[in-house]
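Below is a slice of the complex: some chains, not all, each in place.
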Amino acid sequence: MATLIHKPAIVQRLRKITRKRKHARQHVGAAPGTIFETPDASETNIRAQLYGTASGGAKEIFELGQIKQLQQQQADGSILWVDIQGLANVTTIISIAQHFNLHPLVIEDVVNVGQRPKAEVHDNDYVVVLMREPCAGPPFDSEQLAIVFGPGFVLTFQERHGDIFNPVRQRLSAGSRRLRDIGAAYLGYSLIDAVIDGYFPILEGYGDLTEAMEQKAIEEPAPDMITEIHVLKRELLEIRRALWSQREALNVLLRDDTALISDPLKIYFRDCADHSFQLLDLVESYREVSQGLVDLHLSSVSNRMSEIMKVLTVLATIFIPMTFIAG
Amino acid sequence: MATLIHKPAIVQRLRKITRKRKHARQHVGAAPGTIFETPDASETNIRAQLYGTASGGAKEIFELGQIKQLQQQQADGSILWVDIQGLANVTTIISIAQHFNLHPLVIEDVVNVGQRPKAEVHDNDYVVVLMREPCAGPPFDSEQLAIVFGPGFVLTFQERHGDIFNPVRQRLSAGSRRLRDIGAAYLGYSLIDAVIDGYFPILEGYGDLTEAMEQKAIEEPAPDMITEIHVLKRELLEIRRALWSQREALNVLLRDDTALISDPLKIYFRDCADHSFQLLDLVESYREVSQGLVDLHLSSVSNRMSEIMKVLTVLATIFIPMTFIAG
Amino acid sequence: MATLIHKPAIVQRLRKITRKRKHARQHVGAAPGTIFETPDASETNIRAQLYGTASGGAKEIFELGQIKQLQQQQADGSILWVDIQGLANVTTIISIAQHFNLHPLVIEDVVNVGQRPKAEVHDNDYVVVLMREPCAGPPFDSEQLAIVFGPGFVLTFQERHGDIFNPVRQRLSAGSRRLRDIGAAYLGYSLIDAVIDGYFPILEGYGDLTEAMEQKAIEEPAPDMITEIHVLKRELLEIRRALWSQREALNVLLRDDTALISDPLKIYFRDCADHSFQLLDLVESYREVSQGLVDLHLSSVSNRMSEIMKVLTVLATIFIPMTFIAG
């Protein structure tokens, strides 16, 4: 069960939420498509792998220069996945992105973290999905993730080093038929699905936290509980922002026609959108419950004061007349 | 009349609501379509029956192996209904589902309980409707139910053993003409209708409860009534979540074109959607009333404190000057 | 001017609102289209009249058996209006409804009271409009009314005996040209219009009541006024529910294409929809005002307590030092 948050840590947590938003700041006056190095960006690691129907799936780790070389080996129907973790080495990242003909504005979005989740279909060339990859919670922490897929390739740009894609990678290595046969869009879908799935244990944690706070508010109401409720509400608000735009992004993928997402694949993306909706539904009800906690709290504060007054009044009722009579 | 809820039971009830949501958790990193056994799932009972125009409706109870055998007896125009109660025996359930060509993602939804209600039309092959089957209330309890119908067959997957379909079964046995003539989609509709109807007595119970709480708040306001109101609000929120997505699901059935739901049948599904809307309308007004109860309660707390202060003041007004004069 | 409501009557009024909703309960497990006798239904009175261009309008009161006889006299262009008041005699009602080929689900809706207002266009056969006919208010009371019209006939099913249609009947008897020439749909419209008009004096009553409560809250705030506000809010909520779905129903009539409602008639139905919108607009603003009354009330409670405390403090400020000095 999640432990309750303690007051000293609260201001710290609130500051963290605000900091995250700052990454969204644009450099005023810069030309559209301009890319800036994020001051505290993680070091860039690049991992490229070729998964194919014919060759059976060579598993290797490459540096940038070797990507083109790898592409020459790419047989018909095989998929190249370039996973970029950490955005410090902007020059390399741009050169890879340009090699895959990404639009300058897309490159800007991919590298400048703090974007609102969204999806863009660039005709039949490629699809970009910007997401908030959940890292931990409660307290909720997330990083920016961009998934780009086109004919024969998938690119992923992660703000930090992480392992959310490990299960997918293992299934690929284990030779999952489905992942290899349907192609790059199916791999893209699998990655999106892994991100969305990552929200479930975090929301379960918030469910536990909400429950614990309800219990505390009912059984042992504390005067300063309102600050904990405030933090809970802010973090849920932050999760909701991420999920809301992610659901919208998935709807864009379902709506926009592109040859990249074939009809049999649509059912998979629709499933993702359903899960996304389910998460949003959970967050919305936690938000409503946390608002109800405010009422619970305010009522308990009033009750406590009422109790104090009652003691004072009973006391006065007994002793003031007695003092008078005695007097 | 519904009895009021008592404080010791409240934390218990809140915990129950949260637990229910947990079933929705996805196994992070698992391949899409992966099925997990639910730890505390009910034992699986399978009941298959053949209802036909020609043969008149053989009523028997079958085990899995016998389903295919039964299908061989299936005359033109007769319907096979396979009712699966309890989801412990995952292997058997999957084999049945695969026998009817359900999509892997559908099988995942059907077996992994805690899904958001939804409806999917898989072209002219089959229709899936995921619902929350009401079990009891107040306090509200529900289980997952999946209804799948296609040409000549209806499959139902219930999370627990239950009897909500008994009236339909009896009408079938009694040889209701309508149920037999219109086919599998009409049987599917009848089951959906039975589930929706099951919410009416539960909402009536909440109507009584709301009324009792209003009366209590007006006639004998208690300081800790806010916790009861909080529980009422959370349970109504839970019912609303179920009904809201169920109504949406029914709209999908009305909107999406499929040969499975013929035009004369649409009027029946529209009737279901109307009832679903009516239920939602009731829940929304109970929710509004329960929010009004918070105002009633806060005002009564203030009034009580006001009364206490008045006693104290009157007392002081009389005795303090008297004590002074006496002094 | 409306009088204010007194506390003993409040619980009674709240109970009445809840009771009304109960009629909406469905008999769980019953076959769709099943009709139940309402336990406390009013005795059934049937009144059939033939209004025609040629014959000039024979005014008579008929029993069931005579309806078919009457239809044989029906000249081209004349209209048969069968008005059924009280739903106790279910068998007779069903036989009439079946005679006019109503769908089983429509018959169910018409006889099982407590339905949500709605309109259904059954191609060019007939149109059904379910409404809440206003009976009295404040306190608001209403009954179910179903208006069915098709080529050459109008059927009305009222939950109780009443006279809301008398003015229309009188205009028919007086030989209003318009009512007779345009046909059954125009008569149907006239009846719908009469029902909608019936809400105006009731809302005027609530306007007076709201005004009186505002005045009371400002000039002589009482501690238990919150209960009166609560009742006001609940009744307005009830009226809003009725009006909201009625407006939707009228929009359905305007949107759905049917030969029954000709283009020149559409302007009349649009006028009805406008009035319906105007009523809804009024209710919404009364609801907002009544929510403002809660603020007014809570503020006055706080002010009163503040005043009491001020008396106590002034008293203490004078006498405690004096007692000390005197001591």
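Order as written gives the chain letters A, B and C; numbering starts at 1 within each chain.
Quick note on the criterion: a residue touches a chain if its C-beta (ideal position, glycine included) is under 8 Å from a C-beta of that chain, and two chains touch if they have at least 3 such contacts.
Fair warning: this is a prediction, and the values are worked out from it, not measured in the lab.
Colleague: Taking the 3 displayed chains as a starting point, can you state how many identical chains form the whole complex?
Modeller: Per the structure file, the complete homomer consists of 5 copies.
What we mean here is this: only the chains that are shown with their structure count from here on.
Colleague: Which of line, ring, star, complete and other names the graph you get from chains that touch?
Modeller: Topology of the interface graph: linear, an open chain of contacts.
Colleague: Centroid from C-alpha atoms only, then distance subunit A to subunit C, rounded to Å. What do you get?
Modeller: 49
Colleague: Mind checking the centre-to-centre distance between subunit B and subunit C? Centres are C-alpha means, answer in whole Å.
Modeller: Spacing between the chain centres: roughly 30 Å.
Colleague: Touching two or more other chains, which residues of subunit A qualify?
Modeller: none
Colleague: What does subunit A use to touch subunit B in their complex?
Modeller: On the subunit A side, the touching residues are 164, 166-168, 171, 176, 178, 189-190, 193-194, 197-198, 200-201, 204, 207-208, 210-211, 214-215, 218-219, 267-268, 270-271, 274-275, 277-278, 281-282, 285, 288-289, 292, 295-296, 298-300, 302-303, 305-306, 309-310, 312-313, 316-317, 320-321, 323-324, 327.
Colleague: Please output the residues of subunit C touching subunit B within their complex, sorted ascending.
Modeller: 7, 10-11, 14-15, 18, 21-22, 24-32, 103, 105, 115-116, 118, 120, 223-224, 226-227, 229-230, 233-234, 237-238, 241, 245, 294, 297-298, 301-302, 304-305, 308-309, 311-312, 315-316, 319-320, 322-323, 326-327
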